[in-house]
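All protein chains but one are shown in place.
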Amino acid sequence: MLTEDLKIQCTELLPAISFEEGGEWLNAYVASEDLKSFLGKLRSLPGLEFDYLFCLTCVDWKTHLTMVYHFTSTIHRHNIVIKAKLDNSNPEIETVSDIWRTAEMLEREVYDLFGVKFIHHPDLRRLIMPDDWKGWPLRKDYEDPVNMIKL
Amino acid sequence: MFSLEGITTVIHEWLNNHFSPTLALLTEFILVGLAAIALFALLGLGLVWMERKVAAVMQIRLGPNRVGPKGIFQTSADTLKLLLKEGLVPDGADKFLFNLAPLVVMIVAMLILAPIAFAKNLQIWDINIGVLYLSAISSLSVIGIFMAGWASNNKYSLLGAMRSGAQIVSYELSAGLSVLSIVVMTGSLSIRDIILSQQNGWWIFKAHIPALIAFVIFIIAVTAETNRAPFDMAEAESELTAGFHTEYSGMRFALFFLAEYINIFIVCAVGATLFFGGWMPLHIGHWQGFNQFMDYIPSSIWFLGKTLGLIFLIMWFRWTFPRLRIDQLLNLEWKYLLPISMFNLLLMTIIAIMGWHF
Amino acid sequence: MVEEIGRTSEGDLIINVGPQHPATHGVLHLVLTLNGETIKKVEPHLGYIHRSIEKMCESLSYRQFIYVTSRMDYLSSHINNHGCALCVEKGLQVEVPQRAQYIRVIMDELTRIASHELWWGAMAMDLGAFTPFFHAFRERETITDIMEKTCGARLTMNYMVPGGVMAELHPDFQKDVKSFIQLYKSKFEEYNELVTGNIIFQNRMKSVGYISYDDAISYGCSGPVARASGVHCDIRKLYPYDIYSKVAFDEITETGGDSYARYLVRLKEMTQSIRIVEQLIDNIPEGDFQAKTKAVLKLPKGEFYQRVETARGELGVYIVSEGGTTPYRIKFRSPGFSNLSALEHMVKGLKIGDLVAAMGTLDLVIPDIDR
Partner (left out) sequence: MFLKDYIKDVYGAVRSLLKGMRMTGYYFTHHKEIITEQYPDNRATLLLAERFRGEVILLHDEKNEHACTGCSACEIACPNGTIKIINKFDVSPEGKRKKALDTFVYHLELCTMCNLCIVACPTDAIKMAQTFEHSVFDRTKLTKKLNNEDSKLREGVE
């Protein structure tokens, strides 16, 4: 499906969606509370069927965090990038691990490194850092005098 | 000519001429014990070296080549290292059983040496139920492995021991049945009689294809019984790190290691005795000239040659095949080997009764 | 006496596979819940080799960060570097000279063969056969020698730079590659005799670690793991980069979805890689090996995503740029991470031996997962 068509269809599904110009694929901003239901529709509606979540990550913009979801469809071969802004101090978002199973591990990684809490996640624990680790390493304000060597 | 034949007789007569019968017997006991231990050490070292060399060449490597010519003293150096190492006992281990286990395995391996004929008239104990004794004792070693697995207080060890138990109990059956098929042919349980019955040809040739099948089953079963790859479920180092001897180090580990090779030697010696006539040279029917020529080769060479040949076969298996899974291992025994060997025993019995063998 | 520790309330055994375990090929830590020999639960614990490469890259310039990515999936370091270089080029909008593209693709495919060779040997070792490992290394060694001559290193090459490759090919390169192809072809049948056809291997791998088409997609599997379940996901075919659109090769898919299918996919992929190299090796065009780039690279503000097909699957390089000389945020979508997440689904209810067989055919490289 062409980017323009995707844009129209996404706007139909969620009027509050906003698009970002530029970039290789269609970039769409979704409010964090609408995300779960919107992504559910993206996964299941015929013609869209974004069944392959190939990247799930987060970006710290100092003022806020942005969740970034990269989707592709193995049936229609179209791609979309969905972003959701999160509050810096108490980032919370619904999990999508029940829609895409791969999200379970990826969300654990994001929780571990950015401190984003995924509501209804089946097993939200630290994945990479030790269980008793303090802080969220990939945030921009993270300081670790022992392990981070400044050249 | 170099020969080990009659060496026992000479010693026996010399001792009886010089000492009282009691003292002579006692000296003989000690001599035999020392000989067994020495043989043990030598065999262990030699076979480990052989294994490493065989493995290396099959894996396009050189293998040990630094200590001594062709690395022949490598295994002695390794043993020395193991002797000097600290033998650790893990926390929470059952210390008594933990220490006992390698000894049990070792003693069992030593016990089986008794009825084996190393050359003409060179046998520690010519017992009239030799074959029965062998199968009875050889299944005891699983107790040592169980002990090691339980006492280590390690779950890998426990799993390894459980696997080993299931495996040895199953494979004992088909090993026993294939041994029995030769017993049926000879009508005797004594090792000596079995060897003598192959005066005019070895059983593997004399008893047609059923003997060949029995031999193949025997080799598979004993490979499993000695916990060798492709049946090394008890060790399975890519699954259970080292299985039942995960927690063993130093000399205790060395004992397990040596016992494994002694066990291989023994089962191969038994195989050589049953199917290839032990020390009996290659005789073919009534070809007198050929038979006499073969007799010139000492019986001990015949025995060692056959045994080493079988050991090589088992090593060849190990460095070619992957490991079976535990359920496949049991499937192989109960679905394939056991039915085949039972049917085969029937055939052998018919051959023996009808006298169709040579 | 022996205490009862490490048991669940149902009496199941909890066992730690790793971080030091022969089958995990590194420092992966799996916590297994076992009922006898049967696996009830697999829980991966990661991070033993976590170096926070993503954070490191935030303070390195666009030329510098590429070398770090060799240390992620060290078995396909060329392809990692290639993905990063492509992503930076996408931002800079640099046209890479044809010669450099040819060299890059040849190097990628040689790396893929080398990686699959190592996997083949290591997987056979997982299943208990030691000999294939050494035989595989014989061929792999030839490739690393070729790499060493041209790139100067055997494992972490750092040969791809934004705009092309770092150095001209070694004069012997074409000759060496051709002799490698000869060697490979003469030895390939051996692989089938020693492993593929072997009844024990087949029994160990068939219907073990099954993952269906839908599950493979849902778990985000990529590379040979997904292709063994019938998913068409070869980035080289779907989103061709450099000159992959010009070379003829087949995307290997199987429908089995089990370990054996994954095994076959990888084995056939090696042959396809040889095919690609054969097509290109004689036709490397003359020209520059590197495009002219500025001394200090600055990516424009924006986001850039590049997908490449490594030996293990789809690697994604996601660069968020603020217009500076260093990336603002960089994310590597590693294939092993997603493939590992499917492990529990694959092995639930199977035996410990099957775990090893399934893990072997997932071809995990732990630094790739932990980053």
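Per-chain numbering from 1; labels A, B and C assigned in written order.
Convention: a contact is a pair of C-beta atoms (placed from the backbone, for glycine too) under 8 Å apart; a residue touches a chain by one contact, two chains touch by 3 or more.
Being a predicted model, the structure only gives us computed values, none of them experimental.
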Subject >> Residue among B:23, B:37 or B:60 that touches the chain left out of view >> reply: B:60
Subject >> Identified contact with the non-displayed chain, of C:79, C:177, C:200 or C:364 >> reply: C:200
Original post:
If the hidden chain were put back, which of C:16, C:35, C:98 or C:158 would touch it?
Top reply: C:158
Original post:
Given the contact definition stated above, which residue among C:24, C:76, C:111 or C:150 touches the chain not shown here?
Top reply: C:150
Subject >> Contact residue for the chain not shown (choose from C:41, C:63 or C:178) >> reply: C:63
Original post:
Footprint of the hidden chain on chain B, which residues?
Top reply: 54, 57-62, 65, 316-317, 319-321, 336, 340
**OP:** Write the list of chain C residues that the hidden chain touches.
**Re:** 60-61, 63-65, 67-68, 131, 138, 141, 145, 148-153, 156, 158, 161, 166-167, 170, 190, 193-195, 197-200, 202
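Here, only the chains that are shown with their structure count from here on.
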Original post:
For the protein chains shown, what form does their contact graph take: line, ring, star, complete or other?
Top reply: line
Original post:
Taking every chain's C-alpha mean, which one sits closest to the mean of all protein C-alpha atoms?
Top reply: C
Original post:
Roughly how far is chain B from chain C, going centre to centre by Cα mean, in whole Å?
Top reply: 45
Subject >> Touching two or more other chains - residue numbers and ranges from chain B >> reply: none
Subject >> Interface hub residues of chain C, defined as touching at least two other chains >> reply: none
Original post:
Contact residues on chain C for chain A in the complex?
Top reply: 45-47, 50, 52, 54-55, 59, 90, 215, 217-222, 231-233, 238, 302-305, 307, 314, 316, 318, 320, 328-329, 331, 333, 337-338, 340-342, 345, 370
Original post:
If you look only at chain C, which of its residues touch chain B in the complex?
Top reply: 1-3, 6, 13, 15, 21-23, 34, 36-37, 124-131, 133-135, 138, 194-195, 198, 200-201, 203-204, 351-356
Subject >> List of chain B residues in touch with chain C within their complex >> reply: 55, 58-61, 92-94, 150-151, 153, 155-156, 159, 162-163, 229-230, 232, 236-241, 319-328
